[in-house]
Each structure stands twice: as C-alpha cells, then as structure tokens.
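Only one protein chain is missing; all other protein chains are in place.
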C-alpha cells in the first residue's frame, strides 16, 4: 500500500516578507504551494507515505514545484505539459491583520488536469485518496478528474477524504454546492470550515449540528475546522470537540491543510477519531508558528516539543 | 475646490528593518516621510483630494519624495532648491519597545520654506488648510510661512486645521508655546497629544478638560490623541471619547498622522464629529499594523475589512 | 498638445535578484513592466510629456503599476477592470548569460483592451502615438484597439510610431506578419530588431537594406536596433548607422524601450534623424547599466555624465 | 583594578533570520557569541570594565570575534591558535516557539584553552573573575584552566562568580556535577537556572530552597534565574525574589548572560543584593526585546527609558 | 543498472553573498555542498541516474542536505548518525579575486563513514563508481571505505572514476600521495588538476605528459583539469585538449565537479573521449556563470542555449 494519494494543482508562490502593501521594490520570497501538496508534505513529515499527482508546465516554476515535493519525500508524478505555464499565487501580507492571495492559474498546466491523469492502479494501491474542492474548481476537466478519481476509489474499495476548501476567486457558491452534493456522499471523511459547510447544508451556526448534517448526506466522518476556536468531529460513534492549541501565531495560511494531514496521519495509523482530532489540532497550530504555507509543518518530534517549557535546545 | 492643502517638509527616511541597535552592516530600508505628506497620503487613500507644497533639494532624495507623493495621487508642488539637500531622517528600531529618530534637516531644502511659497490662490481654492507645529519649528522663515498661510486662509474663509506635533529635537517648549498661542485661536480644528496640549495650557491630566481649554483659546474643534487609549474630541456641540481599536501593532510611528487624515476625510465629507473621531481611530489603528510611517495607511475598503473575521482573502 | 500617447499592458514583474535558477526560498524583487509604459517613463525622464492608457485589475498589482507610472510623471489613465487580475511577469536570471521571462497574462485585465479604450480626443491632442506588436498579440480585441488607434491617428493627422516587438510566447510569426503588414504602412516611424523585421520582409542580413524594405512598405523612418552592434536608421533623406555606446552592462532587458524613448524624445524636440539615433543609442546603453526594465532610464543630466571620466560625484 | 575578568570560548554565530526550518537558500545572519563574552559586553554597556581572554583560530571567524569585542570596548586578549578553526554555532529559529542551536566546536581553538592562558597577574588585577560551566565542558584542558583560574583568584583574594550554564550537547550531567561540586564552594556568587542547580543539589522545585542549598555548599550569594518568572537571590543577609520585567519578547537567547552582567555591574558598583537583582532582571528583560545574543544589551540610559510611556524619541 | 554510484561527505554551506570580509551582521546564504554530491546533481541535470551514499547527523543540517539531494532526483541513502553533527563549510568571498573556505567537519557524521556503508550489491548494480580524494582524507575509516568500495567495484567488474581533489586543510601531501598510489591503478578514469597530479607523479609542467604519467601508473583515461585554460585527456587511443568555453564568470567553485559530471554523463552515454571532454568543458564553464557550488549546473537544454546569441527568452 502506498499511503495517501492526492491530486491537485501546485503552483509557484510569490509572497511578501513583511506586513506592507505590495509596492515596487518590495522583497518577495519565492516558494510553492497547493492545498493537496501541502497535505502530502504534512503527511510525510509525520511519517505517512504520500503520493502527489499533478500537471506542471515545462518551465522553471514547474521544476521548483517538483524539486520541493521530491525533496520532502512525496512520491511525485508530475505531468509536464507543453506551452502552458505552471500556475502562480501572489501573496500580500497587507498588514498584521490581513493576507491577500491572487491566483494566476487561468490556462495553467494545473487547469489541464483531466480524467485519466490518475490511474486506476495507483488509486487501487493507495490506503486513502484525498481530494479537494479546489481541484474541482479549476476547470471542467479537472472537476471530471476529481469525480472520476472518487469513482475509481469506490470501485477499488479505497476510502476517500475530501476538503471542501471553497475559493471564491475560482468559482461561485452554486457551482461548488453542486459538486459538493455529488462527492460528499462518497466520502469516508469530509473536512470543511463552518462557512464552507453552510454552502452545502444552508445556514448553520453550530458546528456539531453541521457535522451531523454532513453525515446525513452520506459522509462517514465529518470534521469541522474552526480556526482559532479549534475543531469538531462527528462520526457514527459520537462527536468530539477540541480547542485550538495556544501558540504564538505568525501566519495562519496552510493551517487547514496541516490539520488535515494530522488527522489523516493518525487515522491511517489506526488511532480513534478523538486522538486524530487532537493531533490535527496540534499540527494545525504548529503550522501557524512560522512563515510559509507548508514550511513550518511539524514532525512527530516537533509535536512532542510543542508543549515543552524550554524554548531553546542546545 | 481642491480638498486639503498642506505645506511642510518631507524627507528621505532611512529606517532599520529589525529591532537591534544601528550597527555597521545593518540592512536599512529607504523611504520617505513627513507629517504633512503623511496626512496628504492618508487623505488620498481615503478618497479625499490633497495637495502638498514643499521644498526639496535637486538630488535623488528629492526625486524619491516627489515620486512617492505623485504616485500616491497627491497633487505635488515641490519647489526644487539648489545647493541644499533634501532633509533626511534616520530611524533606529532599538528594540521592540523603543524607536529613535534623528533628523538631518539642518540647512535642508525644507528649512528654506518661506512666505510666498504657498500662494493666495491655492489657499483660496482649498477646502481646508492643514498645518503643523513641525513646519513652524524648522526655521524662522518656515514659521512665517505657517503664520502667513493661516492668514491667507482666514482672508479666504478657508478653515485651518493644526496639529501641535511637538518635536523636542527641533525647538524648545517656550518657542513652541509662543507659536501655538498665535495659531490655535485661528483654527477650526486643533489636534494634539495630551503632553503637547499641556505645553500650551499648562498641566492637565484630563483630556476632555484639555480639549475645553483649547476651545477656550479659540479652537473650533479640539481633538486630543491618546495613543493606545484612543482619543477625545470637544466641540461646541459636545464632547466624545473613542477607545483605541484593538489591533496587532507593528509600528506606531505615523499613527497620529493617520488619525488626522481619517478625521479630516470624514469631516470634509460632512460627517459629524463623533463619526469623524471613530474613523480617525480606525485609521490610526490600521496604520499601526505594518511597517512604515505611511505605507500601511488604509483605503475605505481596507477599513471595512478591519473588523472582519477572516484574515485571508483569496 | 500632450506629447506621446501610448496604450498597452503593464504588469507586475517578479524578478530574481542574482544569477541562479529559480528555487524555493529565493529572494525576488517586485516591480512592474510593460514595453509601452517603459517607453513612457523613458520619455518623461528625458523631459517629454507622455500619456499611458491601459487596463489593470482591481488588485494590489494594479495599484502598484498605477503608482509607479504616476510617480514617474506619466499621465496615467488606467481602466480598472473587475474580476480579472493585472498581468504578471516572472523573470529568472538563469545565469550571467541568460534571462528567462514567463508571462501570466492569459485572461488578464490587459488582454481585455478593446476599441474605445483610447478616445479620438486623446489621440487628436497627442503629438505622436506609440504602439507595439505586443499589445496586438494580447487578444483579438487588443489587436483591434491597436488598429483602431492607428486609424484615429491617421484621421487626426497625428504621426504613429510602432515597435514590432515580437514575442514568441504570445503569438506565432504568421499572425505577427499579418498585423505588421497592416500597420507598418501607416507609420511615421517603425522600430524593430533585424530578426523582427525579417518576419515581415523575409530573410535579410543587412540592416540598412532591411530599413529600406520597411520604407518600401510605407514606413516613414525605419529604425533597426542591433543590440550590442548599435542601430541603423533609414529615411527619405538618407541612412545612418551608430555603434553601441560602450558601457558596463548589468541587465539588457528594456534596452530596446529605452532606445525608442530616446529616439522619440529627440525627434519630437525637432532634432534630425542622426541626432535622434545617437541619443537613442545613449539612452539604450544607459539602460543596460543597472537592474530593472525601466528603473535605470536616464535623465538628460545623466546622459551628459555618461561619457565623463570621474565615476564618483560628491 | 581592571573590572571583571572572564575567560571562555567565543564563536562565529550563523543564525536564521525568521521562523522557518533551515533550508537551502535561507538567508542567515553572521555574528558571534559566547556566554562569557556576552557577559563582558553586557558589563561594558553598563559602564563596567571587562576583560575577555580566549583562543581563536587564525581565520576570518577569529577576526570577526576579536573586532566585535574590541569594538564593544572589552579588553580583549585573543590567543590566535594555528591550524584549528574558531568555533561556530548554527542557530535555527524553528518556529516562534522553538530555537535550536548546534555547536561546531569540536577541535576548535577554544577547546585548546589550557592552564597558563590566564595569567596570575591579570587575575590579581581584576575586581572579580567570572567563569562558566561551558568553558569547563569544552575539553579537559579547558576545565583545568577554569579550576586553575579559580585557584589563582583565591590566592589573590579576588572574588569569583560562576554561572552553571549546563549544555547537554557538550557533556553529561555526571561530569557537570563533578565540576560544579569542586567550584561552587570557591565562589562568591553562583548563578544558575533551577534545572541546572538540580544537577548539583538533586530534585528541588523551590528556587529559594535551591539557593539555600547552593549556599550550604559554600557559595556566597546564590542567584537562581527563572526565565519569564524572574529570579531569586539568597545570601547571608536574606533572600529576595524579583518578578520578570514585562516586555515584548523577540529572542530570549542571551537573557541569562544579560542578567549576569546586570547583577555583576551593580554588585561591583557597591549596590546591595536586592538592587543588583532588580537591575539584573531589567537587563535580562531588555535583552529579550531584540534579535541576537548580545546585540540588544542595554546601556544605563536604555534601562531608564525601559519603563517610559513614549515608545518613540525624536 | 543504476547509473553512477558515489559516496562522500555532504555538508551545510554557509556562504557570504557579496565580496567583503566576513563581519558581524553580514548576510549569508545557507546551502549545501560536497564534491561527490555536486557530481551526482550534475549527472542528474544531464539526465544520468546517480546514487549518493553518505552519513549525516540527526540535525536540521542533515535534513537540508537530504532534501536538496532528493529534490534534485539523486537516489539518496543517508545514514543518519546519532550525536555527531552534519559537517559545515564557511565560505568567504573575500574580494572579487579570492574565495576562502573553512571546514567544520572534525568529528562530523561524514567522518564516521566506514567500510560496510556502501554495500556490495549497490556497487554491483552501478554502471560506474565515482570516488574522490576528499572522502579519503576525512578519517581512517572513511579512507578504508574508499579503498573497500574500489575493491568491491573491481570484484564486480564495475569501472571506477576518481577525482584526486586535494584539500590541504584536511591532510598533507605525503598522506594523499600514499592513497593516490593505491587507488589510481584501479581506476578507469582519473581526474585531477595539474598541481594535484604533481603530488603523485612529481614536478611536471605539461598536462599531456602528466596524463601519460597517470596512465603509466595504471589509470585508464587520465583527465587533467586546467581551470581557465581548459583541459586535457589522455587514453589508449590518443590525447586531446580543449580550451575553456568563454563565459561571464561569477563563481568558479564547483567547476571541477561540474566538469566531472559532464565527462561521466557523456562517457556513460557511449560518447568518445573527445566528445566527453568537450561536454565536460561546457558544463564546467556553465557552472561558473552563477553563484553556488552546484546550483548553476546545466541541463542539456541549458547547454544548447549556451552558445546562442539572444540572452533573453520570452
């Protein structure tokens, strides 16, 4: 078995390095990101095998993405696609209170994802397939790939996890709702923020009730992420809530992906939902303690030190 | 009408980029600053027309100042002055608790400001003239220009706002008091910190009483800035206090100018004093959430997001 | 009269700051670029009035572009366009010998340029209209705008200059040839590298003959840029060649736009072709002596110092 | 009298400049560090004379260390040693919650310290000799030098202060205990964190009792550092506790050395233990308000401003 | 077959980013290096499979090295070794004319390399085994591993290539000579600079004669690297000399490893010696056109563009 298989778009990421409006002469840091590959890296840091499949351009941005993923130990199958660029994100740290992200992924290699890009065999060999609402929003063919991959998983008896991950700059709520409605019933695990779940189930202020609603639609385990308020999980054996782990926050982008990685790693290791949720919260919190979407993701050893008293080891 | 007209000295600003004593090899960031142009930029960001008049050297620092102001949409009338340099500020972030600023403006172009530099016509066309105690402290001729400009405004029936802005490295309290005593009675709006107001009115611990004292001297609206304690306004219709808007602070330099811009923008838009004071407090708070004296100044759209829950837009 | 009017796409520019492959963690510099606005800035630095018309997104990249142009004194009419991003360029300094540029302008605001974006009145008020092959390659509507603007100029008796500026990542040679064939006959001045001219006229190794061929097609003055070999101009009064001005080269990107600005500035000032060509070569060479596509563009005073012996002024 | 004499290893320090795992392409800052020289610099900033003796390689890292110390006004006697490098520390700011330090001092010049490196005369001329557990852990010869220097001080009637400073990467607790047991009885002042004191006296949760235990072993004044909980001192005249001074913390590395410098400076100036402890806590707190192990150390003037209301001086 | 197998020490590399003496506050760049892994990366960039075996500490520097190698597609078998650090290099760009490197590898994980670390099976599966004089100089056990690996290769009929790579800071000429004398006779290919070859064969000013001398000692192909003078190869079929490829040099460190990678890639692809030597010279030259020991290594596509006229692709 090959651990978690995921498919999605990973992009170059150009981010500002201090809180100020983007301006000519600003120093930016180049990196890469993508919700699915963030999860894959998070899994690898925690010791779980992970495979990422995606499309990249035949350009330096594509090289960069591929090198990072391989370097992190993610099994990487990048379909390098001619004459279309690797996507790009521009990230502005407008102030200490607000981050803005713009996508340059119209016509990108990632938007060319299409049925067939993930093979029945690699699905069958996986322990779990992780999909997200972002891939579904990239293009019609990418959405078909997501549905197709979920079907392949069903055929092979491989569980599917899905992160709603709504992105208003990529599609509208109606389109997202239609896709969510088709895929959630097929999922062993569904992750979402409360507002994202509301797109599917309608207005709801109570995360536990939201979890039950997702389950009523067919999801096995429903996990509602609540940012600085922690998270909730509902499954056939019960419901559980964890508070956020208190940390000195630096950058919350990527916390959700970290959380998912933490949950899946523990879940695949055979831990119960409450344990997996606690680990997820720790991983999500840890990811907030440094810059970057995935760079700060913790190892198990890092997690152990998180509660420790001494901030300096030497 | 041309919105707010202001006159003052803007300078190159060399600032350290992290909390440590200035040292050889330190990386510094070049920018520009000046209380009056900070206010002008703040006004523009909020959608109010603004004109800045000043003197700059025929040097690269002068080019820099002019380009920033023009870029921000401030109508800029820079009198480029031969054989004297554009002023400069050196800013040391000594620690997370203390910032130190040294001026290199002795004999600068800005100190050559003199009566005649602001014309009767541009005063008459303005909606409001904004002056500060800093310009008054630069040189005798600059002080005369301030007094002269206030007189031109009176002649033209244009309201004057004045920020006491005491700078101990430029003059002493006695000189400041003399100037304040002459100008406050002519002002529609006077801004000051409590300690600055005390220079004029003598010891006073209550900002509301301080505001009344300013009004007793002839000010129309008296606004007392209280840093992290918010602010107070006193006018013929009453008195109002606003607390500071809670934000994650990065750099408080420039908060006062931001606050003034917020107040004037709302005031000129016809809002009442309480509304203008609340906007001022938001703008002042926003300005603390990033580096730089004016860079972080918000637009109206930024202000709307300030209270929002979601720190990431994408 | 309002000097030179130009229309095109300006974009955010993310460039690496030293010769190495793009890699995660690389420090990049944010700026902006665009052939037409480079020319406009070049003209302003040389003292010639310039107007730039274009489309930008309602995003921070658009703000950045607009602020730079306004800061440089270019009259800027930016049509801010909803729901599409400002374009972006990614620039890799792969080694000391090679620079690579990738465009993220598919579906950008700039690609929405369309007839009507430039008004008959602003064309009629201009001294000269400057257009390029890049705008023509962005989209069908942008190409129509270029043709439309040339027609408006013809109607108003305003001379048109055109830079072939072939970009293989935007269109193919056949499409370019078709457009060039339509526009060159309407132009008072045509600029191009030898390889670009060959797209239109077929194989030709001699730049002077290439110039005559352009003139035979209807161009008034034909200027062939030859990089480190200088340039050639052919007009009804004769032909002239200038060698490149020897400089310590840092970054040649933007040299062509600088050259065009130099030529147009002198031409509009009433200088003869030989003088304008010499100025063009100086401006092009100067632009190679620093980083950035337009940042190093010289003023007339800078040009005077270019030949001087003493490299330090103090 | 020559103030405080100290001996130890100072090293080049390569530290990351933001919270993220060390990675290829990371920007690092070069500096220098060493517990004893940190104390010496701290003393100089507070106006107390200080001499540092140590061994450095004949390399650029050695030049760097020597220049910093001389620049700070520390009388520096660096024995430059052939064919062995100056030691080096690599410092990773793993997250906002954890810093990791690795030593490259195996076989370093500092590990060659040996009896004779400190002369009887320079000990005799000192007001106080400051030693640490780190030097004792470098090598057998370095440990002998520490013991030797303590003996020279005893012979000359010069008081000795000692900071336990346990470093698990350099030796084990048993070795440390053996050394502590020999040296503590000879010390006028002993500093240590509670965990370090426990190495010598066995389990103890109460810092005051820990202080008494140290005194029972022969220490004159026992000072227990408690990080963000402040500190405790026990001496023959009594016991006193100070809370930590509240500050905006940036980097706590070096706080202990700053604290020691504060205590010794006041102690040598003739202040009583309670006063010295309060100063120590202020200096320790101040040192946390900026980056770097010693860079942020305060002068007396800095300390005075620490409590002040106004965070900007100009 | 698994391509080239190599074994050696790879280290963290802390390098200055501009020509100036190392100084406190200098900005450094973190990376990694090691002659053998440089060659492995070079091979991968050129499309040849490569495996690197080595020892790394259980520290962040070890993580960094492993991630870079995996990212570059090198099959990496890193033996993570407890309680010893990953080695480190400190690189000072003293001026535009001189670079200085200091090693921190005494007692490093790499120095623990020992017989058994490379298995008979991985040797047998390789197409070629590449060894260097550096590994031989690290420690007695590392030298034994080199000899052992050469013997395993002989047993399995796998060709060995060896780069003399003399490092005066690691051992003396007598020790190097003894090792060279044992290993050269077993090598299919030997690489060395002229001065390095002289250590083995005695004074010799003619590189061709030096090549013949190496062959007389048993080497199959002798390749003498001559820096900016190019290189020479001697083999049983003849002798050939290539000049250096003219490039704009930025940093020559790593040119030798690049050259070796170029030679081996072509040699294993079945090209003749003259062709392989020409490729080696191109790869060595390309490696000089950017910062970093291996970062600038070219792909085959990069090499094709090396001779091209147009320095900008877009």
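Which chain is which? They are A, B, C, D and E, in the order written, and residues in each are numbered from 1.
By definition in this document, a residue touches a chain if its C-beta (ideal position, glycine included) is under 8 Å from a C-beta of that chain, and two chains touch if they have at least 3 such contacts.
Just so you know, these numbers come straight off a predicted model, no measurement behind them.
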{"item": "Neighbouring displayed chains - absent chain, whole complex", "value": "A, B, C, D, E"}
{"item": "Hidden partner chain, touching residue among B:61, B:97 or B:210", "value": "B:61"}
{"item": "Where the unshown chain meets chain A, residue by residue", "value": "23-27"}
{"item": "Touch list for chain E against the chain that is not drawn", "value": "18-21, 23, 94-103, 167-169, 252-253"}
{"item": "On chain C, residues whose C-beta touches the chain left out of the figure", "value": "17, 247-250, 286, 289-292, 295-296, 302, 305-306, 311-314"}
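Just so we're on the same page, only the chains that are shown with their structure count from here on.
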{"item": "Common touching chains of chain E and chain D", "value": "A, B, C"}
{"item": "Identity of the chain that, by mean CA position, is farthest from chain C", "value": "D"}
{"item": "C-D or A-D - the one linked by more C-beta pairs in contact", "value": "A-D"}
{"item": "Proportion of interface numbers common to chain B and chain E (over half same, under half different)", "value": "same"}
{"item": "Chain A-chain E separation of Cα centroids, rounded to whole Å", "value": "40"}
{"item": "Chain A and chain C, separation of their C-alpha mean positions in angstrom", "value": "42"}
{"item": "For chain E, residues contacting two or more additional chains", "value": "23-27, 67-68"}
{"item": "Graph class of chain-chain contacts, one of line, ring, star, complete, other", "value": "complete"}
